[in-house]
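Only a single protein chain was left out; the remaining protein chains are all shown in position.
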Amino acid sequence: MKKYDTPLIDELEKGPFPSFVTEIKKAAKKNEMANDELGQLEYSFKTNRGYWKHGGIVGVLGYGGGIIGRYSELPDKFPNVEFFHTVRINQPSGWFYTTEVLREIADICDKYGSGITNFHGSTGDMVLLGTTTANLEPIFAELTSKEKPAHLRFDLGGSGSAMRTPSCCNGPARCEWTNYDTMEACYQITQEFQDELHRPAFNYKFKFKFAGCACDCVASMARSDCSVVGTWRGPILIDQDAIKWHEKKGVDVQRDIVNMCPTQCITYDGKAMKIDNAECIRCMHCISKLHHALKPSGERGATICIGNKAPIVIGTILSHVIIPFMKMEAPFNELKELARKMWDWWDENSKPRERIGEVIEFKGMRSFLEAIDVPPMPYHVKEPRRDPFWFFKEEDIEVLKKKEEEEKKTGKFKF
Amino acid sequence: MKKYDTPLIDELEKGPFPSFVTEIKKAAKKNEMANDELGQLEYSFKTNRGYWKHGGIVGVLGYGGGIIGRYSELPDKFPNVEFFHTVRINQPSGWFYTTEVLREIADICDKYGSGITNFHGSTGDMVLLGTTTANLEPIFAELTSKEKPAHLRFDLGGSGSAMRTPSCCNGPARCEWTNYDTMEACYQITQEFQDELHRPAFNYKFKFKFAGCACDCVASMARSDCSVVGTWRGPILIDQDAIKWHEKKGVDVQRDIVNMCPTQCITYDGKAMKIDNAECIRCMHCISKLHHALKPSGERGATICIGNKAPIVIGTILSHVIIPFMKMEAPFNELKELARKMWDWWDENSKPRERIGEVIEFKGMRSFLEAIDVPPMPYHVKEPRRDPFWFFKEEDIEVLKKKEEEEKKTGKFKF
Amino acid sequence: MGFYGDRKLTEEECKKLRETDIGPPHYKHFLPPVIQKNYGKWKDHEILNPGLMVHIAESGDKVWSVRVATPRIIATDTIREVCDIADKYCGGHLRWTSRNNIEFLVSEEKNVEPIQEELKKRGFLMGGIGYRISNMVHTQGWVHCHGAATDASGIVKSVMDELADYFTTKELPNKLRLALACCPNMCGAVHCSDIAVVAIHTKVPPVDAERLRKVCEIPTVIASCPTRAISPDPATKSVKINAEKCMYCGNCFTVCPAIDIKDPYRDGLAIVIGGKVTSQRTNPKFSRLAIPYISNEPPRWPKVVGAVKHIVELYAKHARKYERVGEWIDRIGWEKFFQLSGIEFTYQCIDDFTFMRETLRNTPTFKWIS
Partner (left out) sequence: MGFYGDRKLTEEECKKLRETDIGPPHYKHFLPPVIQKNYGKWKDHEILNPGLMVHIAESGDKVWSVRVATPRIIATDTIREVCDIADKYCGGHLRWTSRNNIEFLVSEEKNVEPIQEELKKRGFLMGGIGYRISNMVHTQGWVHCHGAATDASGIVKSVMDELADYFTTKELPNKLRLALACCPNMCGAVHCSDIAVVAIHTKVPPVDAERLRKVCEIPTVIASCPTRAISPDPATKSVKINAEKCMYCGNCFTVCPAIDIKDPYRDGLAIVIGGKVTSQRTNPKFSRLAIPYISNEPPRWPKVVGAVKHIVELYAKHARKYERVGEWIDRIGWEKFFQLSGIEFTYQCIDDFTFMRETLRNTPTFKWIS
């Protein structure tokens, strides 16, 4: 096997933080692809440029996604990465594994790929970095093989204009604050929409992320078209002794908690803490900083926010509150139904490469809300509009005028 | 003279607040125009519609503005308002008058007009509501007559795509908080740019408003393309006894002053108030609520903000900070020079009916700042840009790369 | 009688006497002596009553200002009446404020009581100073403007009658600024007022094709539309308007009289709230939409008046000292405001134009109101 000398990237084996170069070298010891990847990478470092071509469409039978085609611009120099596709494998909810399945994945990667992986891709998938077109089918067969026990059978993740691999925070598996079963919701949505996931039929990508509370440990508000964020409807229960415990540990309750509450709804007289729950916006600050001393209570569920996307090309959009409160109980029919309605509307109203958040901006919130049967609510806005320009449907004015006639009769205005 | 019966608008003579209907009737007693105005107004109330035509271009010799042409849509019904133009008369700084000049204006209005006035128009002018085309020249001659003593001679205000009549708060004439001479600045800018005021040569209107401090009693930030707002550079002087005096009068210093300071830079221990002046943003809250107890000190001048406009058609724009601090000393050459530079840039870069604030949005702040020789400063933004898309000029990158070479030599980074 | 008495100038005289570009007279001519003397040297002011304040100079001199409301539209005889009063008590000195009130400038303490007496006797309304409601900034309306979707002075009169106590006596947490505009051009301060009324058109304007061909430039008309709703109509050699896209701003009408935006049945009024101009405490704020449509109901617009009063009273009851309307609502949250006020939240309140991205709610943190 060709031996590249790699003075530049060798620099990246120094230092305390684990080195990806060391990892690629590990793989390169026994894998030609990994070895040429190493060579091309050194060449990129030397020339200050990447050398990968546009992804051509490659994939496995019956799927339109899950594979990102990659080809080297320098096949003569680095023949073993002429084809260097990535395989996206849909991770299990919360990225929990047993060593058994990890070894299975590792073996498949070695057998058919470069021996280099991404644990995990930013969307959440396990990513096998680098394989040939010829090996795609075998990889897929081994991943999904009917002969294997259920827990060893994996499927591909999403790519292209499809539903993308959903992901979730570890929620109920290892967190006291979750307001719904993020893990199960992520699993069921993934299963329900296998077709949308594997066969790109949308105008652009659509991502789900499930977070159990406003901490948003899976960055759902900033990285998914549909951000499902856990919340509750009920008072925060207070364990006054536990607060003392935190004070002993050095927490300055007044400065660090009371003063930092966004709605100033906490009071603390040094003896007892009080919370005006009607004013609380459930931001999680006090709860997380005084862990185990404060606990949400009452009805649990999630706020559904829609429309986030990365900045390109008209600037970042964060997800907008659409459903203030949805009970999130398996089998999550309400959410599934919402998804279908959203997608129908999106489909009808978008051009290729338009994310749903963009389309909501182009078409206006009303068109979207009407399509999903949601009435306008103050929850939908931080503040009402600022300009004197807005639309009326013919019937709107008639309704308003009828209302006014009623008022004339009753003598009381309904604003 | 025809007697209209006006049951509807008569309703507006009832009630405690002074009535414009009563005013119009007063004039109507002896003026045919006013009488027909009354009639047409009643008709508007009855039919729920206005009956004025688009302003045709009328004016006085040598001017392109100052008159708003008005014609009734119903000349047969209301012959005396077939022509009903408004004459905008440039008010004196701060709207200070002597009874002598007011009587002079009133007489002219009676003689040639409807006897109805607007004191004042929203831009600041004295407005004579209603006259004929034929009377425009005589009105102008009497207003400006060379035979009259200086203090009785008035000129027209602005209209159309011109510099509009500047206005100012009463500042030094009757306010302890002004940071520069708003009255004199308003006067001199008006005099300096008489040509720009009377002969529309811009692509759209341009308004100046002068406020002596951040209270902004003339709504400059929200109602002028060039908002000149007084400010200072120096500590706020504190008279501790005066603060006690306010406390006696019932001011809760902690709650109403300290807690409401936007930067939380005030402390009060019940004995002495302290202000961390480096953190003060000069919002005027504490100073105005504790009048005479607190006083700005040090260098005085103004912050120049540019670009405000009404919402139509792309939404309201408030003025943006352009010159953080300008010494405002007569004859205000710095401001005059700035105005000329701004207008040149605006002229070159705009289409008809584009306000300067819109053009800054279309062309970008850099183009504007470079044209007026102002370097970029953090003062210009509430926060830096959010998206990864921005422009570089060829030379920018070269400059940055040179800087980096320097750094290599010195071994110190200059970020 | 004025300089030329009631003699009308002849054309020749006009040519001879007129002079252009003289600008306004210098304000110094009009300042009372006490102000001339203490110009720029004021030390303090005291609000003695809602219609009276005194400014004290470093020299110890004082000037008293007595403020009275006006309807802004005033007859020449009323100007003469206030002049008589100013002559009697103010050495002929008075001024107008930026909100169209008159301020009588009294230099001698002995005149302070008498002038207030006389103003009361003559039926002038004193007030507007301090933390209360001052005069309502407004526009031309049916009295004089071509685009007016309502009458301005009529609504202002109706609203101010109802709120007169807040002008003459009642206190509020802070100043409360009212404004009205008779069309979306918004000639005034509506877009940054505590509570404002803006008249709106709500119907796609019909196009008089024949007239349009004659009096308007088609490219200009097309360019005038912010939402690109206007396109050439080959059929009529004029333009057509896409009803889906038109939001009735009236800008096409402004540039072309052949497009008729005015509609007696559909024109109406919206209530926008929470704006401010001053930079005290918080940045200037825009007025935001509370009620998208109320029918035009001359002569006294009862529902508009009721809506404004309702919000004023909520503010008086709930705001903290020195909070402006917008500061109060921003603190409690708009969802709370709609709950407190019982005002129906409509689709129109959700921005779908310039500020959409900024005004939609992009955080799961909000207060429960249902």
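Some points to look at:
In order of appearance the chains are A, B and C, and numbering begins at 1 in each one.
Just so we're on the same page, contacts are C-beta pairs under 8 Å (C-beta built on N, C-alpha and C of every residue); 3 or more make two chains touch, one makes a residue touch a chain.
All values reported here derive from a predicted model rather than from experimental measurement.
The shown chains contacted by the absent chain are A, B, C, with contact judged over the whole complex.
Among the residues A:133, A:277 or A:316, only A:316 touches the chain that is left out of the figure. For the chain missing from the display, the contacting residue among A:101, A:201 or A:397 is A:101, taking the whole complex into account. Looking at B:250, B:270 or B:384, the residue that reaches the missing chain in the full complex is B:384. Within the full complex, the residue among A:116, A:273 or A:304 touching the omitted chain is A:116.
Listed for chain B, the residues touching the missing chain in the whole complex are 214, 221, 227, 229, 231, 233, 262-263, 278-283, 303, 305, 315, 317-321, 324, 361, 364-366, 369, 376-392, 396-397, 400-401, 404, 407, 413-415. Mapped onto chain C, the interface with the missing chain covers residues 279, 283-284, 354, 357-358, 362-365.
One rule holds in what follows: only the chains that are shown with their structure count from here on.
Using the mean of the Cα atoms as each chain's centre, the chain most removed from chain C is A.
If you average the CA atoms of chain B and of chain C, the two centres end up 13 Å from each other. The centroid of the Cα atoms in chain A and the matching centroid in chain B are 49 Å apart. Residue positions of chain C with contacts to 2 or more other chains are 184, 186, 191, 226, 249, 286, 353-355. Multi-chain contact residues of chain A (touching two or more other chains): 315, 386-389.
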